[in-house]
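Yeah, one chain of the complex is gone here, protein chain that is, but the others are all in their spots.
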Amino acid sequence: MNADENKMDRCVDSCLTCYRVCVKTAMSHCLEEGGDHVQPHHFRLMMGCAEMCRTAAHAMLVGVENHKFICGACAVLCDDCASSCEALDGMADCARTCRECADICEGMAA
Amino acid sequence: MNADENKMDRCVDSCLTCYRVCVKTAMSHCLEEGGDHVQPHHFRLMMGCAEMCRTAAHAMLVGVENHKFICGACAVLCDDCASSCEALDGMADCARTCRECADICEGMAA
Amino acid sequence: MNADENKMDRCVDSCLTCYRVCVKTAMSHCLEEGGDHVQPHHFRLMMGCAEMCRTAAHAMLVGVENHKFICGACAVLCDDCASSCEALDGMADCARTCRECADICEGMAA
Partner (left out) sequence: MNADENKMDRCVDSCLTCYRVCVKTAMSHCLEEGGDHVQPHHFRLMMGCAEMCRTAAHAMLVGVENHKFICGACAVLCDDCASSCEALDGMADCARTCRECADICEGMAA
């Protein structure tokens, strides 16, 4: 792999990790905690961020030329989700994973 | 439904139709024709556009606030895919569906 | 289209409708109602059924030969989800959509 392929491969890693953490956290921690953790704004962000990360990874694996627009949209969702997680108990790992993925996706989108 | 919900519902319709036409056309017409129809640039666009349309629909069904960024990325992919389809035989329906979806997604992204 | 293609096309219709109704209902009605509607068992079924329906449709659009196994698994999830919906207020449409999709998927799986 060359430098560009390595960079993209790390972005795929980050997106699949963020997808996995968001789905798992929403479907176990958030549903079991209830209350603010299942408040519509927060829960929609968790599921929307997970879907967007999964698709950004897919677009890079497929090799679509304009994946930078997809990575740009993914960075927005990841940042929104991180902010929402930071306001809740027991979501620090998810918040950090989203913030890292946002940074890496912004790097791909630039 | 109010006017905004109607607009979003039509965009979900358009994205799911475009997803369906792209996957079906790629996996039947393109694979059976071979030649230019399975040229990497074209085929990657078909699969990337299908995935992005499916996810734009999903984001709107989930109700993510910043879906406009996702719809914006979807419009780019749909336009790219339409242009690629227009250069090939037997792809007029797919090209038109992609172009319509691009227009509707641009309207959501604005 | 011949009879087999028509049958499969109707199954794709049913799966995409069920996917759409499950995601929309979970993310609007269930999250807004709260209480039993976001109880983990029910909510996981809603999201699992939605995903399985989306993928059964995808497998048929792709034209995978052994799609009957996927449709069989989809029928199980749709029936589980319908039963869970029937026990809650305001979920009659979702329950009926899941039950119809289960029947059509069972027909494809046979």
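Note that the chains are named A, B and C in the order they appear, and that numbering of residues resets to 1 at the start of each chain.
The criterion applied here is as follows: a contact is a pair of C-beta atoms (placed from the backbone, for glycine too) under 8 Å apart; a residue touches a chain by one contact, two chains touch by 3 or more.
Please read all numbers here as calculations on a predicted model, not as lab measurements.
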Options C:V12, C:I70 or C:M91, residue touching the unrepresented chain: C:I70
Missing-chain contacts mapped onto chain B: 27, 31-32, 34, 38-40, 43-44, 47
Hidden partner interface residues of chain C, rising order: 40-41, 44-45, 47-48, 51-52, 54-55, 58-59, 62-67, 69-70, 72-73, 76-77, 80
On chain A, residues whose C-beta touches the chain left out of the figure: 12, 16, 20, 23-24, 27-28, 54, 57-58, 61-63
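The working rule: only the chains that are shown with their structure count from here on.
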Interface hub residues of chain C, defined as touching at least two other chains: 27
